[in-house]
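A protein chain is absent from this complex, but the other protein chains hold their places.
Right after this comes chain A.
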Amino acid sequence: MKRTEPLLEARGITKRFPGVVALDDVHLALGAGEVHALVGENGAGKSTLIKVFTGVYQPDGGELRYNGAPAGFASPLEAQRAGISTIYQEVNLVPMMSVARNLLLGREPRGRLGVIDTARLYGHARAVLRGFGLDTDVRRPLRSLGVGAQQMVALARAVSVDAKVVIMDEPTSSLEPREVETLFGVIGRLRESGIAVIYVSHRLDELYRVCDNVTVLRDGRVAHTGPLADLNRLKLISLMLGRDLAEVKSGGLTRFNRDQGAVDGTPVVEARGLTRRHVLSDVTVSVRPGEVVGLGGLLGAGRTETAKAIVGALPLDGGQVLVAGAPLPRGGTKAAISAGVSMLPEDRKAEGIIPGLSVRDNIALAALPSLARAGVVSDSRIDRVVEIFMRRLRIKASSPHQVVSELSGGNQQKVLLARWLAVRPKVLLLDEPTRGIDVGAKAEVQALIDELAGEGLGVLLISSDLEELVEGADRILVLREGAVVGELSGENVTEAKIMAAIAERAHD
């Protein structure tokens, strides 16, 4: 690849949101004809950086340069007009409009009197899509197409607007293998015609196949930037996860101190062959009483999806969940909860806490049915349960009636934990239980997990914090692209082994 003046360049870009620095002095240079991988874990700042490039966000500091001159895009429209085109992970088209109109919205061929020429519109759309391996009736509404085909329409649209830079955010997450090949063909064509591509993905095989350079973001900062070929997979993963291979196993920083080791007994929950197209393939997990099973893997590897599938919050194409040997009926979380399987979701704000309600009401919410007699809930019974858990989990609130949004993140997390413990589960699925809470609260939550497991609760622990995973779990399953690629137990539970399992080539 030849080095020239960068086509698009971020120089010391900083972006702050209330309470967070999303991007901190980020540099990224993109040359014409270059395919540049942008990688990082959840919250690393990839999306924010993309949004700065595409005019959705304005940077608070630093300089954006385009074509060798300072540039600022006030809106996505301006960025697009300048030749920066984006395809998003979620298809961002209009489902009810026809395929052709989606493809050419804003650039419809005009006939006499400036009126849209529909015959040419359809003809042109057909021709463009054929170049992307898509042979479909372009007059049909977009939503009648499969997700992969919709993604190809989005790709065709992004590429056919005279783009100079194309940003692809997880473009392959909903594509069939054949469509992925088409995509790579398109990327090859783009490269030849001097168009630069920013390629965001967690699929290492893809990155190594199509990308020239890589920038690794972590916690809003650039952790590494340079040619991808100079970086082996293990090194790339350790950069993404922020674990220096040399310092791995310093240990002792978490609060897990229960004796780890083999736990006997029959599994309290057992998921067999969980399968969902593009998401999970044949995932089998079991958790025994008192056991902490960790799920490792990169973002998008299927960890959250596995947990959701177990509690019935994710429709499946195949597979079965057994609780204490009995199959769980599919089609909703209610059966799982009453069988004793509860999940603490990753996104507290969106999926868990009800900010306007009190600590008491938030805790009692899931347990209400079990606290009620003939549909009437006894206040004193609720008060008793709430009091027990507030003391037990050391929730710091002025009173049970304090509104939960006034608590710190760590205490909010404990309230959620209390909510699910109040229904007396046999198994608790914890998705990133310590993300976004301060160090002290983190240690407390970790100690709690330990304590609960010690009392016989089965725990499925999802964490991107490798240290937390290694010190907390008795056994770890490593996922990649929706499949289990390794199981570690005993003294094999180490950060290096997890990273090695993630890095292992998928198709060798």
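One rule holds for everything that comes next: contacts are C-beta pairs under 8 Å (C-beta built on N, C-alpha and C of every residue); 3 or more make two chains touch, one makes a residue touch a chain; residues count from 1.
We adopt the following convention: contacts and distances are computed from a predicted model.
Asker: Of the options "Ribose transport system permease protein", "Cobalt transporter subunit CbtA", "Cytochrome bc1 complex cytochrome b subunit" or "Cell shape-determining protein MreC", which is the UniProt protein name for the chain that has been left out of view?
Answerer: Missing chain, UniProt protein name: "Ribose transport system permease protein".
Asker: Which residue among A:Leu105, A:Ala229 or A:Ile354 touches the omitted chain?
Answerer: A:Leu105
Asker: If I consider the whole complex, including the chain that's not displayed, which of A:His27, A:Arg81 or A:Arg424 touches that chain?
Answerer: Hidden-chain contact among the options goes to A:Arg81.
Asker: What does the interface between chain A and the hidden chain look like in terms of residue numbers?
Answerer: Where chain A meets the chain not shown: residues 76-77, 80-81, 86, 88, 92-97, 101, 105-106, 108, 114-116, 118, 140, 143-144, 157.
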